[in-house]
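Shown below is the structure under consideration.
Here the complex is missing one protein chain, while the rest keep their positions.
Letters A and B name the chains as they come in the text, with residue numbers starting at 1 for each one.
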Amino acid sequence: MPALLVRTVIVAIFAAIALLPVAWMTTMAFKPPAEWTSAAGSLTFFPKNPTWANFQYVFTGSSPDQIVSLDRTVWSPLFASVLTSVIGTLIAVICGTIAAYAVSREKIGGNIGLSLLQLRIFPPLAVMIPVMIMWAFLGMTDTWWGLSLIYGIVTLPFSFWLMKAYFDELPREIEEAAIVEGCSPIEAFTQITLPIVASAVASTALFIFILNWSDYLIALLLTRKDWTTIPIYMNALATAASGQLYGAKAALGLIAAIPPVILGISIQRFLVRGLTFGALKQ
Amino acid sequence: MSSITLTNTTKKFGEFTAVRDMNLSIKNGEFVAILGPSGCGKTTTMNMIAGIEDASQGTIHFDDRDMTHTSMQKRGVGFVFQNYAIFTHMSVRKNLAFGLEIQGLAKPEVDRRVKEMAEFMALSHRLDQQSSSLSVNEMQKLAIGRSAIVEPSIFLLDEPLSNLDAAFRERMRLELRELQRKLGQTMIYVTHDQIEAMGLADRIAVMNHAVLQQFDTPENIYAKPANVFVARFIGAPSMNILRAHIARDGRKVSAQLGGLEADTIPLDNRLASLALQSGKQELLFGFRPETMRLADRKSAKTFAAEVSLVETVGRRRIGHFQSGLSTFVGTFARRIPLKAGEVVNIELDLDTCHFFDPDTELRLIEPEVETENG
Partner (left out) sequence: MTDVVSNSTQASAGTVAPAMAAQDKLSSARLSMAKKMLLPTQLLLVFIVAFPLIMQVYISLTWWTPLDGTPWYMAYLSWSWFDNYRELFLDDALWGAIWRTVLFVLIAVPIQFFFGLFLASLFYEGIAGKPVLYSLILMPMMIVPAVAGYIFFLIFQQTGPLNAIISLFYEDAFSVNWLNDVNRAFIAVIVADVWQWTPLMFLILFAGLMSVPEDQMRAATILGANWRQRFFRIALPRIKAVIVIALALRIIECFKIFDMLFVMTRGGPGVATESLSLYLYKQTFQSLEWSYVAAIGITVLIVLSVITGVLIAKAGKAARKQVEEA
C-alpha cells in the first residue's frame, strides 16, 4: 500500500508543522534565560538545563533567574479568566437555551436569530465605543461582572443557534405527551426536554467556555488592572527592567493554552457543529 | 463479454468470515442469480467480483485474466447499487454521460450514445432534468442505463428491484432480461427473493453462512436440491423434511415416518436402493407440498394423516397435516375439499421424493452408472 504510506507521511508532516510551534513554546517554558534566544549561544529544542524557575516566577513573583520581582502574580488573572469565562458561559447557555426553545417551538421573536448572527459578524472594534462608554458610565469597567456580562452576550449567538438546531430536531410530541399527562409547559421543558438535550447543552457550554477563555480583545478594552485575564497578563509581562521575559511568558502561554486544547479535543466531534452555528453536523 | 471464475475465494472481516472457499465458474453471457438469506455473503461475493472488496484468499478470473488484485476502477464491470447511487447533483444526461466522458469519448459520440440509451430506458423526456427529481422507478432505470452505456463485459446488480413497487418490479424484471439479451453481457444478480431468481436466472448460486450451497439451473435447484438448506430455502411453502426409519421386510423396503409403523410409506426401487446404499437406519425424507395427492381410499401406497389446519391462499389451498409424530404441509388446487379434523389418505409422488443424510444433510444421490444398469 504505497499510496497509503505517501498520504500518511504527508499528513504526518502537516501534523508536525501543527505541533512544532506549540512544542517550541512548551520547551521554552522550561528553559533558563540563557537559552531563550540565540543571542547567548546556539538554540536547542530541548532545554539544556531544564528549570521550573519560569513557573516559579509567575506563580510566586520571584525566581532565582530574575532580579525584579513581580508585583502581581498569575493567580489573580487566572482567577479572573476562570471566573469570567464560567459566568459568561452560564449567561450565554442559559439565555441562549431558553430563547432557542421559545423560537424553535413557538416561532416567535422575529429576526432575533439574524440579529444574533450579525453580532458575530461585525468587528468588535467597530461597535465598542458605546459599549466602553456604557461600561464606564455604569461602573462595570474592570469588574468581574462587567466582563462576564459582555462574554455572555458575545457568545450568546453560538448557544442560541446550536440549541435551536437541537430543539428543531426534537419532535414536539414529546412535550405534548407530557402536558397531556398533566405536566405544566414549564415542567414539560425542564423535566422532559432538558434532560434529553443535556449532553448537547454540556457540549455547547464547553465550546463557549473555550471561546470566552480565548478572548483577548474584549478584556483588553474593558479591563484595566484588577480583572485582566491571562492572555492580557501574559502579553503585558515584559517589564522595562528585565527586558523580554520569553520563558516566563511561555510558561503563561502554556497555562493559557492547556484548558482549551484539552476541552477542544474532548468535544472534537462537536466542533464542526459548534463552529458553524449548528448548520453542519458531523 | 467475459466468463468469471472464482477459485477458493475467501473474504474475512477480522475474525468474521463473510465468504468461505468459494468456487464458482460463470459462463460467458450467462445470467446468474446469487440467492440466499441476508448475511449469507452474497453481496460480499459480488463486491469481490466488482473489486469493491479485496479477496482475502483465492483468485478471481475474468476469462483467463487474473483480476484478483485489479482495482475496481480498472475491472470494467457495470454495477447497479441497491440504492442506485445516482449522482443527484447532476442532470440525467450528465449521469448517463459520466462513464463515457471518463473514457474520454468525443462529444458527438457521447451525445449519440446517451440519446440511444435514454430511448432504450424510456428516459428521453427526462434527459435535462435534475436527477434528484426522478421517481424511484426512474432512478432504477437511470442506474441501469448509466452502467450499461459503457457496455461493460460483466454486469452486476445488487438487489436492484427491492426498492420498487410490486407492479413496476414485474415489468423491470422483463426489461432486465431484455437488456441482458440485447447486450449479451454476463450478468450477476444478487437477491434474497427466490421468485426473482427462479424467474430470471440461467443458473442460481444458493449461498448460506458464507458457503456456496449449490450452483445449478433453476429447474435442478428445485428438483434436485443439493442439501437440506437448499431444499427448504427454495419453494413456498418449503419442502417437508421428516425423520424416517428405514424398515426392510424381505424385498420390500419402506420408510416409517417418525419411526412409527402406522405411517409407513412403501418405497420404489430408486428410493429403496438409495436408502440401502446409505447403510443408515435413520434418514431424512423430503417431499414437496405440491407433489402430494389425496387418495380416494386407503391402499398400500397411502398413509393416513389428520388435517389440522387449512389455509386458502389465492388459488391454492394449503393443508397442515398431523400424522403420528410428524407434521407436514401440502398444497392443493382450491377445488379439492379439505376440512380440519378430517382424516385423509395421502399418496406421494415418489419420483420427486428425496432422502437426505441426517449427519451431513446432503441429498442422497444415485450413482449414475449403476442405476442405468439396474
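One rule holds for everything that comes next: contacts are C-beta pairs under 8 Å (C-beta built on N, C-alpha and C of every residue); 3 or more make two chains touch, one makes a residue touch a chain.
This structure is a prediction, so every number in the text was calculated from the model and none was measured.
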{"item": "Where the missing chain makes contact, among the chains that are shown", "value": "A, B"}
{"item": "Selected residue (touches chain absent from view) among B:G78, B:G145, B:G235 or B:P289", "value": "B:G78"}
{"item": "Residue among B:R146, B:R203, B:H245 or B:H320 touching the omitted chain", "value": "B:R146"}
{"item": "Contacts of chain B with the absent chain, listed as residue ranges", "value": "50-52, 71-79, 81, 83, 85-90, 98-99, 102-103, 130, 132, 146-147, 150"}
{"item": "Interface with the undisplayed chain - residues on chain A", "value": "3-5, 7-8, 10-12, 14-15, 17-19, 21-22, 24-25, 28, 37-39, 42-43, 45, 94-96, 98-99, 101-103, 105-106, 108-109, 112, 114-134, 137, 150, 152-153, 156, 160, 173-174, 176-181, 184-186, 189, 192, 196, 210, 213-214, 216-217, 220-221, 231-232, 234-235, 246, 249-250, 253, 256-257, 260-261, 264-265, 268, 271-272, 275-276, 279-282"}
